[in-house]
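Every protein chain but one is kept in place in this view of the complex.
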Amino acid sequence: MTDPDYGRAFAIWRDAAPQWQAYTHHPFVEGLRTGQLPRAAFLRYLAQDYVFLIHFSRAWALVAAKADTLAEMQAAAATLHALTHVEMPLHIRICAQAGITPDALESTEEVAANLAYTRYVLEAGYSGDILDLLAALAPCVLGYGAIGARLAGSGGRYADWIETYGGQDYQQLCHDVGALIDTALERRLGPGWADLPRAATLAARFATATRLEVGFWDMAAP
Amino acid sequence: MTDPDYGRAFAIWRDAAPQWQAYTHHPFVEGLRTGQLPRAAFLRYLAQDYVFLIHFSRAWALVAAKADTLAEMQAAAATLHALTHVEMPLHIRICAQAGITPDALESTEEVAANLAYTRYVLEAGYSGDILDLLAALAPCVLGYGAIGARLAGSGGRYADWIETYGGQDYQQLCHDVGALIDTALERRLGPGWADLPRAATLAARFATATRLEVGFWDMAAP
Amino acid sequence: MTDPDYGRAFAIWRDAAPQWQAYTHHPFVEGLRTGQLPRAAFLRYLAQDYVFLIHFSRAWALVAAKADTLAEMQAAAATLHALTHVEMPLHIRICAQAGITPDALESTEEVAANLAYTRYVLEAGYSGDILDLLAALAPCVLGYGAIGARLAGSGGRYADWIETYGGQDYQQLCHDVGALIDTALERRLGPGWADLPRAATLAARFATATRLEVGFWDMAAP
Partner (left out) sequence: MTDPDYGRAFAIWRDAAPQWQAYTHHPFVEGLRTGQLPRAAFLRYLAQDYVFLIHFSRAWALVAAKADTLAEMQAAAATLHALTHVEMPLHIRICAQAGITPDALESTEEVAANLAYTRYVLEAGYSGDILDLLAALAPCVLGYGAIGARLAGSGGRYADWIETYGGQDYQQLCHDVGALIDTALERRLGPGWADLPRAATLAARFATATRLEVGFWDMAAP
């Protein structure tokens, strides 16, 4: 099964990222699909993912701060709002059900793989412009979309997790983010952006973030 | 009539800002109160205010990017969302009713007084930390609250504008922002923050932003 | 007399900046040339220029922070070092000779025209990338070069000031900065950068900073 069509930049960047397959077909992901991922690994992932989501939200806030148009600001603001007012409270509830108290969540020690990834994304945004930031954010948003689309209907122990990312809402979000990226690129660099030297830097941002996603799964893997 | 009570930092910073009175009792404000402000001046203000709101929203996005706690992120995200999804579309509609088309709004040339103010706030946030940013943002949020509270019920030609800022929703926002600032200060600098050298820098941020508010009214004044 | 040749981007941006002539032929500049600029105006300029140089140095530091290559970092670091270890101490000595003590300099109140300009440049750099920052920095560096080249040999009361910017060292700096900008542009956007949408944004950065230079002269003018 091929990845969903989330737009032009996604296709170009994914095809240039050596570890895209290693990320989206990681043993951790296969464990989610088959349900054979040990619970302890999933809980380790959930706790680190909470810390990840904080910095990921901050990165989306930075997208809004670095936006040029009202449409870009609105898209980033909506994502940030959904993350902080829906996703993160939901994440806290899911963790609580799994036996991780909010206090335990808050005191999670951020492992190096998590630090590497989140700070890479934020720093890309601060040091570069909105395009660097979007390229570094894309593997997480769209990779989870690709994983969710592939695993949809697998059922099993992790069906809730799979449904979150395979479901229509999240797939729509991926299409929207893909379109936001394509529009942002064309608006600044024109329709021929893929042939500019800048395109190599952006693809490298995407590839590095993809590599750091692999490290994130590795960290949580059994 | 005294200013509303928006918390401790507001009271300290306002009392240390030489131009607070000049800002909140500016002839432009008095013109809004009496209804004698010429329409042309109001329209000039509205167009510049649209450009202002874009950068003001970006500054609130930066608050979220620089936040430490989920509560801070949620407060900033909610403000950013309200600004980009409610305030700015409303502003566009009000301008359209006043004869300023969306295209005209978009092509408004940002005057120097506007540039000075918005870039001062954003740069305070980028170069400093979240406290510098909040101190620079406060005069706008809370000053409009103080003006709205004072002018509430004046009626007249600008009753809508007055009601926006004098109304309960905006007054509640001011109380919330005041509390956000007080909590952010105590959380980082402790209850004795007002006696630290840092307090002088923050008060100077507030005072400078207040001065730039005066410049903003001057710019639009007849 | 035409402006010196500081490279391709300079020529393109200057020709697109409506107020380039107003900036480089401002009455203040003419007053420097003829020597008829009142001393009080020159001192006002010197004091504000000290505050300007602090933020201008910070902006060059930001160029180094946002650089991709060692060569870019070295160029920015050399400029920053010259500014902080040579220019600013020199400026302090010149002001002292003119009767402005270091304490008076330090307590100069930054006027709005100064705030507008410096914060615009810094914020362009923080919110954009290194190209936005360079485009916003260029009018100051290269405009003073163009003014210095034109006024060189005028003699008179302000001969020292003229010689600083008209002299070989500063002219070489302008050629180097022009080359740095051209290389940075090509390296990221390719040789056809001038035809990309991005080129319009960068030209607008240059034009706005040029406009703010006019405001700076206006502020100090008699």
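Which chain is which? They are A, B and C, in the order written, and residues in each are numbered from 1.
Definition applied: a contact is a pair of C-beta atoms (placed from the backbone, for glycine too) under 8 Å apart; a residue touches a chain by one contact, two chains touch by 3 or more.
The shown structure was predicted, so the numbers you read here are calculated from the model rather than taken from an experiment.
Note that of B:Asp3, B:Asp132 or B:Glu213, the residue touching the chain absent from this view is B:Asp132.
In the complete complex, the residue from C:Arg58, C:Arg119 or C:Arg198 that touches the missing chain is C:Arg58. Of A:Ala41, A:Ala116 or A:Ala152, it is A:Ala116 that touches the chain left out of the display.
Residue in contact with the omitted chain (choice from C:Leu46, C:Ala67, C:Ile181 or C:Leu196): C:Ala67. By the touch definition given at the top, chain A reaches the unshown chain through residues 58, 112-113, 115-116, 119-120, 122-123, 126-127, 208, 211-212, 215. Touching the omitted chain from chain B are residues 65-66, 68, 126-129, 132, 186-190, 195-198, 201.
The missing chain lies against chain C, touching residues 54, 57-59, 61-67, 70, 73-74, 76-78, 80-81, 83-85, 88, 122.
Methods note: only the chains that are shown with their structure count from here on.
Matching the C-alpha atoms of chain B with those of chain C calls for a turn of 180 degrees, to the nearest 5. Two copies of one sequence, chain A and chain C, touch each other mainly through matching residues, since over half of the numbers at the interface are common to both.
Chain centres here are Cα means. That of chain A falls 34 Å from that of chain B. Averaged C-alpha coordinates put the centre of chain B at 31 Å from the centre of chain C. Separation between the centroids of chain A and chain C, computed from CA atoms only, is 41 Å.
Of all residues in chain A, those touching 2 or more other chains are 65-66, listed in ascending order.
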